[in-house]
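First the structure, which I've put down as structure tokens, then a few questions once you've had a look.
Here the complex is missing one protein chain, while the rest keep their positions.
Residue numbering begins at 1 within each chain, and the chains themselves are lettered A, B and C in the order written.
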């Protein structure tokens, strides 16, 4: 039942506008690839490991290929495999040792290359599919709790400390554990390797770390009787590679946004758009829920003034996501509780926003971020702000509730902070469990008026973006008060025009798994 | 507008039943007086001070009079004054020194006694009336804030520390300061004298302490621009005397309940009923808001099961209060937020209760007590419980919001606890300022169903009390799970049957001030 | 993580980091001096690092602080011997059975809240039929006669009633602790019992939210119980203690 009385035809109209906006980007996606997409393809085809300098083999190969990457990094590798009858990793190791030059390969018939490529890509899909089955069977046995799922972060920098902290949190009721990445990993143009113990404000995202945490959470899930979801970040310069690692290690959710890297990491816009699309196809195949990053907008822009930019971005993220094969159930669209707590009726405005998002995206498990910007050293007040956030969460029936930490302004969470956060959510969500079913809003209430205002402004913004074009809108600072021109930004050198003979064996395999055969060529 | 849809005719019916219940007590009130009522009369007529053993002169006189008190303590005193041409205090001092025996006075014409009595009582009314005028003019100049008024306690045991703490609280936004009494003062059958610095869990209620705090609050009110209300306890064995002291020192509110002393201090029921009635007439004349003590029920009984006993008692307190001349605006009827916080939907039940009280007593500034029983050493959780209490407070538009302290389970408030409590209320009440105007409840909601259930149960309970009689109901443990027979309890010896010649000069004067001339003889 | 029990420090997000949160008020007006004073105090307390993360003006020349710090101090956990009531706790049925078996008669227990203290919920929880949190009180025990005298009982009265009823054990509850009221009342009660030469005649048990076994022993009681106590804890202790007393008596 609609609490806010949002007009469904308006919602449909906005969705249509968003689709037109993202469709405008399609030609760019189609004509470009990036170094990390190519490395992700190599990983999907089975490449892993590092060279003697700890450089990941996918990077070794792509660096080695230089201009030839435009053909698709796998093309030369598959040719070399056929030629040398070695595995993809063996080939890469030879390249690393300087024993093999992929620029000097004898000709191999194109159909053999394609055939091997599709074969390996299909194997890769099987590997991912096995993880999907594994997840489903565990979830059958260890049912997840009802929503809002309680999501907490660990971020000690040391994967082994993270494990202890994560397990403790699960024992106290956490449903989801996110391992925050070390500061600056998003700007590394490679993915570090092996277990790590030295991060700043977070722990390196490595496949080994994923595996260690996955095992720990599976273990504690058996004891508590509930499957525990694991989250990491498929974001930054290596977004698609990290998705592949996550798919292989049965991560359940990944932070993944179509614009976050552009706005907040100054990553080149085209790079980000290309990366996110491919990433999401892998996410979709692996049934990984993505979490988008709209909450971040409100850490720089004002949450009252910029509320509609959050919703507009959610529509855009949704449109890109659906196009890449993500079903609505896998779209954890982001929003946040970030209005100045000293503003009169701030809670009512927050509630309005939360209910609005819920009503506009009824089938998606929204990701709801706690207060961060207005958190201060006053931990007592912060604890209350988190309580009101939890109340808004249960009231508006959020899906994924990122629990706020009372020490948000000081440090990544201490063990006790996480415990207190869980206690906060438990108390509030139990005490007001059925509030959603109790209450209606008066037609002239602030809650309803505000929701309509935000909807209307979102419509206007989306229209303008369609007129202007998304790249120009971003360049003009329409999102998060940040301006990012399309021809600048980090990772620009890694954006490449595809050659006429470009081949990516994972594309058709993914497309068929996702039922996108008819649509996919319009996009990539 | 009614949120709960409570049937006004049902409310009227319950009010009628309560009136019948209190009316049944009237004959007892009419035929009895108590030592403290008599001492209060002496104080009204101007008696104050202590003897060389620190025994208050009103006690000296009443002890001295023994059986003669049945005539009214003032009778002999007035006679002595006429005879000795001394002031009331001089007479008492002579009695104290053993220089004068009130049992051996020459006869004085009765009409002279009456005349002098009425004259002094009228002077006393003037003194009280001057305070009422003073309060009004200060409030005109220093307007009080809108409700809910933030009420905090000080309880260091030392009046001078109390002053510092109270002033600090006012600077941080407190509207009302209550000075909690020392443990056990309620069972003293005299009122201590002079400024005091040694109390346990509270500070002695003395007239000097009242005066010291009143001056301090007036001072800080000038600086903050808002009149600050001062509260103390007119409760226990000296209830009427303390009201007189409060009236003289411009206290603005007093804890005063028609049954609290019976239930929680094991004070004899008849004594309490007699004392409260006279007390309330003085309260009414002094325009002192009374705060009743129903919240206490839920510290021993369960808040879900016993909710209707709270409402029933509120009706009884209201009925006694109106009879004694208290206008609805002076009736701070008590209730509390005491449901087990771990109960599902506890907040909705609390909200229901708070809205119900608000709807049943629309013209009275309800006194809303914070969680106490379920507060524990977990100060963080406690801080949240106080937040939900504040939310219920602003949502249901309470009048007098007693702020909860996060250290409730440990100690009387530290300075910082009070600051945190004020911050809690400020944040929540600003963030949800207009929530009351926003929301309606679904007809089948728990909130509405619960309110009706409590109303119905209250009706049944009041009916039964009327059948059984209030004294019998109390004796049977119907309130707060505590049983108190009418012929037992503390202070029983101080309950006296009036003689045929009983005279209380304050009664007619008070009655006329309160416009109760026609009714009063039905009661006392 | 290799835990060294000889060097236990608080844990924030890595072993032995010593992280702690403090809050307190200083009687100094809000400003850089007060902030520095807060930091110095933290350093004096043994903090290697300390950070005033919040300072607020409380009015009247007082300032409130929230401090996070990392302490250098540690404690040796191998060195700790815990003082707690060590007897087994039997359930109600077992208690009754044991009493029947060991004493062949009902035990008599009297209890009260002494002094000016009127907080009876605790003693009621232990003694009254209804009990507390689903645990019935002593009145419900078939083999116990329980007399709950309630609130604000004078120590003299409690002792007199204990003699009168010839009880086995006396339970004393104290909730108000301001200005150490509980210590004064409890001490007074023990002294009274000793002065009357009756200390050995009764098992003396104290209870209340700020009490524990260690403190009760120091005050001269046989046991002390704090938060979360149920009737069966008390009954079990009394049985054990009476048996022990008897066996010591027969030896002596």
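Basically, a residue touches a chain if its C-beta (ideal position, glycine included) is under 8 Å from a C-beta of that chain, and two chains touch if they have at least 3 such contacts.
Quick caveat, the model's predicted, so the values are computed rather than measured.
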{"item": "Touched by the hidden chain, restricted to displayed chains", "value": "A, B, C"}
{"item": "Omitted-chain contact residue, chosen from B:156, B:364 or B:424", "value": "B:156"}
{"item": "Given C:32, C:134, C:197 or C:249, the one touching the chain that is not displayed", "value": "C:32"}
{"item": "Residue among C:12, C:111, C:131 or C:208 that touches the chain left out of view", "value": "C:12"}
{"item": "Which of B:29, B:415 or B:524 contacts the chain that the document leaves out", "value": "B:415"}
{"item": "Residues belonging to chain C that touch the chain removed from view", "value": "1, 3, 8, 10-12, 15, 19-28, 32-33, 36-37, 40-41, 44-46, 51, 61-62, 71, 73-75, 77, 80, 82, 84, 210"}
{"item": "Contacts of chain B with the absent chain, listed as residue ranges", "value": "155-156, 158, 160-161, 164-165, 376-380, 407, 409-416"}
{"item": "Chain A, residues in touch with the chain not shown (by the definition above)", "value": "157, 164, 167-172, 183-184, 187, 198, 200-201, 264-266, 299-300, 373, 377, 409, 411-412, 414-416, 419"}
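Simple rule for what comes next: only the chains that are shown with their structure count from here on.
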{"item": "Cα-centroid distance, chain A relative to chain C, in whole angstrom", "value": "52"}
{"item": "Rounded Å distance between chain A and chain B, as computed from the means of their C-alpha atoms", "value": "60"}
{"item": "Residue list for chain C, restricted to those that touch at least two other chains", "value": "23, 56"}
{"item": "Contacts with two or more other chains, residues of chain A listed in rising order", "value": "378, 380"}
